[in-house]
Every structure is written in C-alpha cells, then in structure tokens.
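Apart from one protein chain that is not included, each protein chain of the complex appears where it belongs.
Up next is subunit A:
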Amino acid sequence: MNIAKPNSYRSGPDERGHFGIFGGRFVAETLMPLILDLEKAYTAAKADPAFQAEMNGYLKNYVGRPSPLYFAERLTEHLGGAKIYLKREELNHTGSHKVNNVLGQIMLARRMGKKRIIAETGAGQHGVATATLCARFGLECVVYMGAVDVERQQPNVIRMEMLGATVMPVQSGTRTLKDAMNEALRDWVTNVHNTFYCIGTVAGPHPYPTLVRDFQSIIGNETKAQMQEVEGRLPDSLVACIGGGSNAMGLFHPFLDDPSVEIFGVEAAGHGLTQLHAASIAGGRPGVLHGNRTYLLMDADGQIQDAHSISAGLDYPGIGPEHSWLHEVGRVNYLSATDDEALAAFQLLSKLEGIIPALEPAHAIAKVMELAPKRPKDHLMVVNLSGRGDKDVPQVGDILRGKSK
C-alpha cells in the first residue's frame, strides 16, 4: 500500500477523530451530544494540573505503579537470543493493565457529574477494574458480558459481584464481547442523562480511542525510563497482544517516533487463520462498527463474523482504529498466534519464570518464542505482560487435564 509516511506517528487523530481513514464517530444521534461533551471534558481535564495530580496519586498508591520492568533471565537463556524484559502490568491492582484506563475514565465521569457507570467486558478484566473503581468512588456499576464469557470467566464474574457491580449476561448474537458492546451501547442510548460508558479498549467513537490510549501510555512511558535506567538506552523491540489493542497501544505509543524500535502486535489466530480466529488485521478489512472505522472480520455482504480465541479478552472481530492506521502506514508489524501456541507459551512462562500469565499476553509470549531466538544477544526486547492468569486457571486446568488423559 502506498501511503505517505507522516512526520510523526504520534500526532493523530485529527480534530474529527480520524487516523487516516480510520476512527471517526459512527453512532446514533442520541449519543452524539454526549460524545461531544466527553471530548470537551477530556480536553479540559488533560490541561488541568489538579486532574493529573489526583490521577498520579491513585496510580501510585491505589494501582501500585510504576509496574516493574523485569529481566526474564531464564526465558532469555531458554530462547537463546534477545534479552527479554517483561513489563509487569499483571502486578497492578486488579491484575491487568485495564485499571490504568478505568481510573482515568472514572476520574472523568466524576468531573462530569455522572453517577452511573456501564462497561462491557470480555475476559472480565475490564469489568473487574471498572467494578473496583466504582466501589472505591461509590458509583453504580453495570457490566455487560457475553453469556459465553460469563461461563468461561467465572472467577471474574464472582469478583465483580463481590465488588457490588451488576453483571448482565448478554444472550444476543454470538454472546461474546462484540455483543456485550452492543448491549452497553443500547443501555447508554437509553440512559444517556446519567450514565457514563467506560470503554475497555482503544476502540469506539472518537474520543475513546484517544483517551484510552493516553491513559494507557503510562506503560510505554515507564518502560522508556526504566530501560534507560537499567540498560542506558532504548529497547530494540516491543511485543504486545491485541484484543482491541489498548495494552499494545499503551506500550507502543511513546516509541512510535523512535525509528530504531521494532514493534510487534500479536492478534489471536484461534484455530488458525484459515479457520475460526480473531485476527482482524490478518483476516479482515476496513469496515464500520461500534462507532469507528477499522479492520473487521466480516463476510462479503458486510455482516460481522464471529471471532474465536481461547482467550476471551482477544475474542473480538475488530481492533482499535489507530492500529489499523499503524498497520497501513507500516509502522507496526501485526503477527498472530494460535490457541495452541498461546497455551504452550502460557506453560513455558509459568515453569521458567514462576509467572502465570493471562491467556491474552500468552499470545505475545508465543511470538517472543519465535522472534527472540533470531535476534542477537544484545537485542533488548520488551513484552507487555498485560495480565495475570488467575482468571484462566480453571479453563487452562481443564484443557491440560483433558489433554493429558
């Protein structure tokens, strides 16, 4: 594809929320005034030092930031190539990177005077983070979750309920994340006057992809400083898994204008790219869904297709619009890992490092297993360990026991 390279990969979106042809605001009229209000509130908050100071306080003392940048010595030895560092987002309060974004959005909701928060969730990590901060600030919380995901992510459903949230199992469509997002949008249209929609990834109508990216960029900013401290230079490559793409965008964004840094996003290839999968860039094309134009899995008639991944958090037929743009301008390499590869990586990291990863970042580890051996020993590779595997222990346990029989 012949697209002009921009002067900066970090300057988007334009004032209408577009990254190239991607992004935008494709929502029902009922929501437009709200989205415009949100954009105004966010612009004001960003410029307000009090907002930043309050956020920084909670990030440090409630979330537990900065998260460590850990040198994975045994994994490095095992793979015999690049020096592998893990950005430990799984050590955050609630167990994943999702809390960074939710904190930001809940702070915004408070500024906007909204008392009722809704969210959609796949793996349940975004739902848990939202339920947690709603509990902390005394806000009503309703989480939409596909009925299939309610089944396979029971520990997180129980956590959300303990935190006082109402979990609404979604029975429509494929009963996974995309349907949860549809239901959340329906709730929002119905309750616009008092409700704030806390979106869990860098997707949705403008300004969500931007504000979620900004809140998650703390991951990349910390990584830059930490790598400077331990190695005295920039990393040579970054690897992160992609559901909607928020943990990846958070790690990548601060490095986009550093040309020496190779960047890899890893989509879920499910049973394989020619079968059921969730790799929107590898297997999709540009379309319009959930308020933005982006790469989507769909049939010839523009009907959205079912995504599949072993990981509920990656099981989404789309991807954030900024990723679609970064793919088309060629700044980020999008790869994919299958269910089986992710399972193997899940076990490898657990056994070698004593860290049980969530199934989502296990996809990133799977590609590290491929990439790292091909890189020299002085190559610095950072993997975003976006979440811990507690939520996946029952599911993976069943699979491994089933297999060993």
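Throughout what follows, contacts are C-beta pairs under 8 Å (C-beta built on N, C-alpha and C of every residue); 3 or more make two chains touch, one makes a residue touch a chain; residues count from 1.
One rule holds in what follows: contacts and distances are computed from a predicted model.
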>> Missing chain, UniProt name, options "DsbE family thiol:disulfide interchange protein", "Tryptophan synthase alpha chain", "Protein FixC" or "Sarcosine oxidase subunit delta": which is it?
In response: "Tryptophan synthase alpha chain"
>> Touching the hidden chain in the complete assembly: which of A:Met55, A:Met298 or A:Val368 does that?
In response: A:Met298
> Among A:Val189, A:Leu234, A:Leu273 or A:Ala344, which residue is in touch with the absent chain?
Replying inline: A:Val189
>> Which parts of subunit A face the unshown chain closely enough to count as touching?
In response: 16, 24-34, 172-173, 178-179, 182, 185-186, 189-193, 287-291, 293, 296, 298, 300-304
